[in-house]
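Yeah, one chain of the complex is gone here, protein chain that is, but the others are all in their spots.
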Amino acid sequence: MATDVSRIHVETTINGEPVEFLCEGHDTLLMALRDAVGLTGTKEGCSTGDCGACSVMLDGRLVPSCLVLAPEAQGRAVTTIEGIAKDGKLHPLQQQFLQHAALQCGICTPGFIVAAKALLDVNSNPTESEARYWLAGNLCRCTGYDKIIRAVLDAAAETQKVTV
Amino acid sequence: MSAIRYEAPTSISEAIRLMQADPAATVMAGGTDLLVQCRAGVKRPSAFIDIKRIADVMSVAIGPDGLRLGAAVCAAELSENRELRQLWPGIADAASLIGSTQIQGRGSIGGNLCNASPAADTPCSLIVNRAECLIAGPAGERRVPVEQFIVSPGKTVLGPGEFLVAVHVPLPRASTSDAYLRLTPRSEMDIAVVGSAVSLTLDAHGVCSDARVALAAVAPTPLLVPDAANALIGSRLDDAAMTRAADAASAAAHPIDDKRGTIAYRRQIAGVLTRRAAAIACRRVKGGY
Partner (left out) sequence: MSTRHHFEYVGTRPIRHDGVDKVTGRAAFGADFSLPGMLYGAVVRSPHAHARIVSIDTSAAEAVPGVKAIVTGRDIPKTNKKVWLGGEGALDLGDMGDNALAHEKVLYDGHAIAAVAASTLEAAREAARLVRIEYDVLEPAMTLERALAADAPILHPEMTTGGKPIPGATGPTNIAARMEIKRGDVDAGFAEADVIVEHEFRTPMVHQGYIEPHATVARVGADGRIIVWTTTQGPFLVRDACAGILHLDAANVRVVPSEIGGGFGGKIPVYLEPLAIVLSQKSGRPVKMVMDRSDVFRATGPTSGCHIVMKMGAKRDGTLVAASASMWYEAGAYKGSPYGAAAMCALACYNVPNFFVEAYDVVVNKPKVAAYRAPGSPMSTLATESLMDELARRLEMDPIELRLKNAVATGDHAPYGPKYGPIGLRQVLEAVREHPHWSAPLGPNQGRGVACGFWFNGGMNSSATVSLDSDGSATVVTGNPDIGGTRAAQAMMVSEELGIPVERVRPVVGDTDTAGYTDLSAGSRVCYATGMAVIRAAEDVREQLRLRAAKIWKIEPDQVVWEGGQARSLVAGDDKQPLSVSAIAATLAKTGGPIVGRASLNAPMAGPAFAAHICDLELDRETGCSKIVRYTAIQDAGKAVHPSYVEGQMQGGAAQGIGWALNEEYIFNAKGTMENPGFLDYRMPVASDLPMIDTVIVEVANPSHPYGVRGVGEVPIVPPLAAVANAMRSVTGIRFGQMPMSPPRVLAETTTRREEPAVAMSS
């Protein structure tokens, strides 16, 4: 049943660095990141786009990488959890997650941080409700979301102080 | 999923050629329905024809003619368009309700239409705005009103080699606005149990001179409900008229029982949402939204 399909060579940018990988036409970006590129920070929770654990940014837009095909990364810019900290320095979101104890098992944390970064990129001063609705696509089963939302709002306040 | 090719044409004609060369290939926009179905073994295409590299399919243009919305424009981009939100707030409502922020970064109106789920959110908001589907194929381009595009669950009027390129929405008349509401058990992330789209036009005296009502998830396809619209036309959208419209919506609904809702529940909610959507549309007209 194997068809004669040659693998696709993808040239993309991941976390600001040029990266190449080979993939099949039906491979997802999630699989390519984890298996071909070795960036296992992005997680698989459901493969149907319902849990947010696979969240990455594609050309700055928040997407579920389990529903993006790997070849689509050609010529695009991908941001994963591994690219949130810059030059070894944690992003305020990561700092606030640690301060607030906004993680317990930690499996949803990469997805939340990428999603929250995408939020702050378009809305630097979200209300609690805006944060909750933006992050509704990220499931957490451990925390009840309370400390996560507090961490996101405090990170927003912190980044506002710096930029204003 | 096994052994599916990936193609990324950069023009409409190239896409049509690829489809004709391989009838088992499928067009892909955001993939939020398609990839889930492939993984579940429900669809087994031989190739994905990713249309997101075709400029005409990815653009949003608003002019004297109305809105030309590329079929693969993602829902997030649509909701971010301020002019679009002002002219067709109901369409923006529907687009912003399609799943999570992540899904909205991928899912498109085109995909929503072509997936042809009875519960799809955007077809109803397009239908009440008299939108048309722009279809490209081997025989050229053709237009089909949105309410005729979906034939049955999962099936559209698209023929071999054809794909949805854009949706055209005429400019609304003066004093016209719309709204879309849906009911979900949770605040987000659910498929609509019922959806209701209402478009209203008020005349200078505050009397409703035109209305369209369409329901989602209460029939095999999006349901245009002329009776509900007629209950509103000629009225001042007073309580009695709203109740008649709600009752007409409930009466027209012929849903099924499934894991998301019962027949009785869906009928009841069809009425409740129609009344509420009409009220919002009315507020928008009056408030000059």
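Just so it is clear, A and B label the chains in written order, and each chain counts residues from 1 on its own.
Here is the rule we go by: a residue touches a chain if its C-beta (ideal position, glycine included) is under 8 Å from a C-beta of that chain, and two chains touch if they have at least 3 such contacts.
Quick caveat, the model's predicted, so the values are computed rather than measured.
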Item to check | Of A:103, A:118 or A:156, the one touching the omitted chain in the full complex | outcome: A:103
Checklist outcome for this item: Of A:12, A:28, A:42 or A:65, the residue touching the omitted chain is A:42
Checklist entry - When the complex is taken as a whole, what residues of chain A touch the one chain not shown? => result 1-2, 34, 39-48, 50-51, 53, 80-82, 84-85, 90, 94, 97-101, 103-110, 113, 128-129, 131-133, 135-150
Checklist outcome for this item: Across the whole complex, the chain not displayed is touched by chain B residues 1-3, 183, 185-191, 193, 259-262, 264-265, 268-269, 272
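One rule holds for everything that comes next: only the chains that are shown with their structure count from here on.
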Item to check | Distance between chain centroids, defined by C-alpha means - chain A, chain B (Å) | outcome: 28
Checklist entry - Which chain A residues qualify as touching chain B in the complex? => result 1-3, 5, 8, 24-26, 28, 47-50, 52, 55, 58, 61-64, 66-69, 71-72, 74, 115, 118-119, 133-138
Checklist entry - Across the complex, what residues on chain B touch chain A? => result 1-6, 8, 28, 30-32, 35-36, 38-39, 46-48, 50, 52, 74, 76, 99-103, 105-106, 187-189
